[in-house]
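Structure record follows, encoded as structure tokens.
All protein chains but one are shown in place.
Lettered A, B and C in written order, each chain numbered from 1.
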Amino acid sequence: MQVERRTLLRKLVCSLRGRMRMKTVTIKQLLSFSVLAFVVSILPAKSYAELPVPAHITPPVGEHESPVVPQPIEFPHDRHVKDMKINCMYCHTYARRSKVAGIPPTSKCMGCHKVIATDKPRIQKLTEYWEKGESPKWLKVHDVPDYVHFTHEKHIRKFVFDAKFPVEDVQQVCGLCHGEVQGMTVAEKKKPLNMGFCQRCHEANGGPGDCWACHK
Amino acid sequence: MSQVIEDKVIDEKLEWSRINADVIASMQAPRKAYWVTVFVCLTMFLCAIAAEIYQYKMGLGSAGLNNPHMWDMYIATFVFWIGMSHAGTLLSAILHIIHAQWRKPIYRFAEAMTTFSLMTAGFFPMIHLGRVWNLYWVLPYVSDRGIWPNFRSPLVWDAFAISTYLSSSALFLFIGMIPDMAILRDHTTGWRKKLYGILCLGWRGDDRQWRNFRRTYMLLACFLIPLAISVHSIVSSDFAMSIMPGWHVTTFPPYFVAGALYSGCAAIMTLFVCLRYFFRMEEYMTLNIMEKTCKLTFAIAMVWTYLNLIEFSSTWYGHNIYDKEVLIAKATGPYAAVFWTMIFCGCVVPFTLCFQKLRRHMPSMFVVSILLNLGMYVERWMIVAPTLAQAHSPHQWDVLWGSVIQWAIVFGSFGWFGLLFLVFVKLFPCVSMYEVKELCFHLKHEIEEEEKAKKHATTKAAGKAEEGSGRTAPGTPGLEGA
Amino acid sequence: MSVKVNRRKFLKMLGWGGAGTALTGCDLPTTVTLEEGKEEVVSYLMPEEYAIPGIGVWYASTCTQCEAGCGLHGRVREGRVLKVEGNPDSPVNHGKSCMMGQSTVQAHYNPDRITSPMMRKGSTLQAVSWDEAMSALTSKIGPDSGVKGDRVGMVTGTVSGHQAVIIDELLAQVGSKNHYVHEVINTSVWSSVCRDMLGDEMPKLNFDKAGVILSFGADFLGTWISPVHNMGEYAKFRKGARGSLIQVEPKMTLTGGNADLWVPAKPGTEGALALGIANFILERGWNAVDVPSSVGKSLSQYTLTAVEKVTGVPVSKIKRIASMLTERGPSLVIAGASTENHENGYDAVASVMLLNLVMGNIGKTIEASAKFPEKALRAKQGNTKDLLLLAKALKDNKLDVLFTYNTNPAFTAPAVLQVSESLSGVGFKVAFSMFPDETTLQADLVLPIHSGMEDWGTHVPAYQPDTSSVLSLQQPLMEPIHKETRGFGDIMLSLLKLRNKDFGKFADYYSYLQTAVANMPADVTSNVEGASKDIWTNMLQKGIVKAKVSTNDLSPKLVDMKFKVKQDNSGYPMHLVPSARLGLWDGRHANIPWLQEFPDQIAKVVWGSWAELHPKKAAELGVKNGDYVRVTSASGSIETQVYIHKGIHPDAVSVPLGQGHDEFGRYAKGRGVNPLKILNPLMERRTGELATHATRVKVTNAHRHEKLVHLGGSESQVGRKFVKTISVDQLRRTEGEA
Partner (left out) sequence: MSFKNILENFSYYRRDAEDGGHHDYDHRFGMTIDLDICTGCNSCSTACYAENNLAVVGKERFEKGQAMHWMRVERYWDNIEGDYAEEGAKFLPMLCQNCGAATCEPVCPVAATYHTPDGLNAQVYNRCIGSRYCSNNCPFRVRYFNFWSYYEDSWPEPLNMQLNPDLTVRDKGVMEKCTFCVQRIRTAKDKAQREERVMADGDVVTACAQACPTGAIVFGDTMDPGSRVSKLWEKHQIHRGPFLQKKDKTNEEIRGYRIFDELSVDPSIMYLERVRDTEV
């Protein structure tokens, strides 16, 4: 049943998005969606959070399953986060300044990997890119529809800086929407990141309820 | 001859078995004209499908809509079909409650018409919607996004009203058919037998079933009448709730209801003539019934005309300059021709119904009813278009006649309706057998009373006869079917 | 922001792979799929200051859409310029911008840009590599090509700043003096009159100081000298003492549309009207400055009645205008296209200028302008005289090599001049061009240049609206979109290197500019404002640098006034008014979709040409809106739809400039008609300019109708209160003298 429901959820999310990107929708999608919408609406949502949830945040509820995205380099988040204990915002440095967290510039990777683990194949691949003078073409994993206005900056400010939350544990905050990255190699989408997901969190944590706060 | 004989709507000597035979025959061997009509309707419908597919792919621009004319014939047609649906309710429900016997041979197809015109109307909001695949957003369903439709919007009311009306009128139609289903089950073979067998829900025609049946039928009728009124009032509020000149009119709800009944009756006349011809129903759909229908239509036509006058004069003597402009523009502006067509067809043509000769002459009645229908369609269009053409902002004034796509879809809707209807009458009895039997039974009884009265012509006896005619007859003719 | 690194690198555009892929953090609103793992995200190779994905940064530059030289700010995000706005620091436009300025981005991102060098092989132009192109160039005009002297010509639009310098340098190296500077929309007659009568060819006009402005066909809100600046001044003029604007012209321009009084004088008779007014004023002794009796004598023939007969302006109006000028002074009298572009245009403008002298406006509303100290950098203003010269030179096969840059003579020249035909006579034609316009496609070698948002340059506005003179910097707002385009300066520089070793030390135009700016005379560099004293950095930040210069007062000088109206009894009863409009300008912007879609301010017609007629005339011809008419002159005819309104003189038919391109990309090609084509080759007698408004035509009904595509259903408000007009005294009563 659980699996059933996951796939249902996923289908729903897709068709949700399929529709929302304002492209015409095939009749089939249309029917399947209306059925799914009903099914999902009556299913109780189950919350889970293996990460310690910061005390001041009511975690958003929802889960998502999707295949692992094949990246040009299989970047091991687990290694960097779990083992090396590198702070999220060390690499994703724009998160606190801009609406996007940003992929770290290749120079940043090379900063360490000129010397560290240069024998590893993945690093060698990275070095190739660096020498060619171009940055790898990563594939976007966490994506919101084009008509959604989401800023990392505001969320980080509210939940980390304003809340005086220890920045070294920032991963707990990021994890609420990005899942336990310390458990993954390349990033996987673990949360639906659909409107319901955001909505519930906004209600629980006093985020804006105005449509135009997030829709553009 | 006396009153009863005078306007008896059907020949009371009809054998009940013959009624069965005739009706069943009608369902098996109609005239050629039937098949021709079916074909025509089918082609019209297919054209519409093609047009709709194109429009769905390209966007509503292909319908020729533009900034002032955000709505056009789609909405007009929608209102027209909704209106049409009211006749069935009127004929079967209202007349049923007031015991108008003459409705019995014709109410069946009137009800069918109701259901099918509603089904046709239902399409138009979808055709006209920019992103039809989101149609369900107007329904209040529980979603994890926690957003609801806007309950203040007349369009949401429409959604409720139409779905309710459609379902209940369909139910009404079906319930009314159950005894006939039983008859058919017993008189047909093959797949038809199976079909009717299922549909008659094990009707045996015993007293209990008849009692429940009559109660249910009456109940539904009572429920349907206010519903029908409310539905068209809500449709009218699509316009009345806006601030647009020519739409923001207090008398719109009654006006729309009257118009609805009007167009419905006109439609009934048309179909009456057709069916009478297609299925050789001369004996059942008699001229007397036609006469009565015509009289009813005439009455409603006058009501409608009156309401028109009220609307015009209240605008004319009111001080809302925008309303006045629109009214004047209607009569003199680019749409003047259409407007006067509406006035002619809606207010003048009905007077032909005053002449008995014409009333009893089927071809001319056919023409007249078509004209009335036309008038009623144009009326709807004259509500939508001129207002948009000359609303508040002169900078955005524009005249629009719709594009090919739009016309195709509108015509196609008639094809679709025709198709549904014709298939129905081929599949199910367009004349309610058991009620016709009732009718004959009562008539016979009355006439016997007449005879008696004649024999010993005393005022007392005569008085008895009159009284007797009022009394409902004993016996349950439905049993004969079983 | 302080800028140290090389801007090119700085402006590096993040990976852009066409539709489907998006930029880092740039939710480019395409309809990209939302399944995860479909969009590509590319990061910077090196982290760069100020370039935070998702945050727009504004950089200063200069607008190149017309000659006014407004300062711009461009919003750059993820290395792409998204929108331009006016540069508040620029004294030209004070942070404002016109529709053409706003459309710079569409010129820049235009889908019809030339993306690689092209060379004529046989009859067709074929794409070639830069090496091939440059070698061809070298062989044709390099030092050992033997090409020398006046056989080399260069046609450009108005140029200024260091582009002008290197053009001069190149021509000097070659030893040619043939620099044809051509603009259809120009003020050269006005300038020459100002030079002769005031001693300053671009005097500073204080609209804001004027109590009443009398404009003889000068569309200063639309197309005259520096529109955006003028509009700002106009606002002050309206707001302050609430001055009144009187516009005299045959066809209502944007300025006419905003006038308090719009006076349609018979085309070509404006001079007479001006003199009539002057005469009346002198008679009444209203003149602020007394004039020599000789002038008074020569004026005396222009009696009110005589003038009314000539101009068709009723005496009462002339009187009223005259009294307005005196009562509401200080006044400002100016003259523009429809007055100066006649065979006697000079006299007309001179007569207009006389009014200024008589009313004593010199020094009040007309002041000496601040000339930029470095003469070489000053604007070389375009005119139509050079067009005629060019046409002549081409006809007589005087040119072997011809460079074209930023101009399109094949389109703007009247057909009778046969410019495009005789272009083929030139041995080697080189076009520096962004777009495949008529001239470019006739060239033998087409060199695709950077857009205004990719190239370096400096501009010195011809009209200096401030007490201090301004030099405005044009700097790239983003990395070139097309790999194969090059900067105009860079190409010129590489040509110069062939002949002059001094230029060898400059890697590219950028470094040349940097050095050149740094070595500017002291009176420029000394008064650099802003935190850092380094002029270059300062210019990069502010986009402009001001040079405080001392201006000497104007020296008014009366010239002898004799304005004769030319009698024309040829079979052409009507006057053709080729009206310029803010938007398509002279046709150079016809390939910008926005500007095609925006309605003409007066006629509100879009995506095409039209002929404006007065209702009377229309009734005579029996045409209504949308009907086609044929406009025939001695040298050709055009056919277009009519738009009828009361803003035009019955004897005039006005066809707007801009349309009628045979080439020039998908948006412009084959759209409308070009009135310039049917102009007669008439010359202004004193200046030798092309008299664009002197052509006589006849208009006939072509008996063809099409719906006129224009904005707006009803032309009247039908009693609604949309635009309500009140009179000045009402205003005074309610708000007082503001």
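Following the convention adopted for this analysis, contacts are C-beta pairs under 8 Å (C-beta built on N, C-alpha and C of every residue); 3 or more make two chains touch, one makes a residue touch a chain.
None of the values given here were measured: they were computed from a predicted structure.
Colleague: Using the touch definition up top, pick the residue from C:Arg120, C:Arg238, C:Arg630 or C:Lys698 that touches the left-out chain.
Modeller: That would be C:Arg238, which touches the missing chain.
Colleague: Which listed residue (B:Ala29, B:Ile98 or B:Ile243) would be found touching the missing chain in the intact complex?
Modeller: B:Ile243
Colleague: Which chain B residues would touch the chain omitted from the figure, given the whole complex?
Modeller: So the residues of chain B touching the unseen chain are 58-61, 64-71, 125, 128-132, 134-135, 137-138, 146-150, 152-156, 159, 238, 241-244, 388, 391-393, 395-396, 398.
Colleague: Need a quick check: the contact residues on chain A for the chain that isn't drawn.
Modeller: Residues of chain A in contact with the hidden chain: 20, 22-24, 145-147, 149, 151, 153-154, 157, 209-212, 215-216.
Colleague: In the complete complex, which positions of chain C touch the hidden chain?
Modeller: Here the touching residues of chain C are 16, 18-19, 26-31, 77-78, 80-86, 93, 95-99, 102-103, 105-106, 109-111, 221-222, 227-228, 231-232, 234-235, 238-239, 242, 244, 246-247, 252, 254, 256-264, 320-321, 324, 481, 582-583, 593-599, 601-602, 604, 606-608, 614-616, 645-647, 650, 707, 709, 711-712, 715-717, 720-731, 733-735.
One rule holds in what follows: only the chains that are shown with their structure count from here on.
Colleague: Counting C-beta pairs in contact, which comes out ahead: B-C or A-C?
Modeller: Between the chain pairs A-C and B-C, A-C carries more contacts.
Colleague: Can you give the whole-Å distance between the Cα centres of chain A and chain B?
Modeller: Each chain reduced to its C-alpha mean, chain A and chain B end up 57 Å apart.
Colleague: Centre to centre, by mean C-alpha position, how many angstrom separate chain A and chain C?
Modeller: 52
Colleague: Which chain B residues touch at least two other chains?
Modeller: In chain B, no residue touches at least two other chains, as defined above.
Colleague: For chain A, give me the residues that contact two or more of the other chains.
Modeller: Those would be 22.
Colleague: What does chain A use to touch chain C in their complex?
Modeller: Per the touch definition, chain A meets chain C at residues 14, 17-18, 20-23, 66-67, 69-70, 93-94, 97-108, 133-135, 137-147, 151, 189.
Colleague: Looking at the complex, which residues from chain B come into contact with chain C?
Modeller: By the definition above, chain B touches chain C via 68, 321, 325, 392-398.
Colleague: Using the touch definition from the top, list the residues of chain C that touch chain B in their complex.
Modeller: Checking each residue of chain C against chain B gives 712-714, 716-720, 722.
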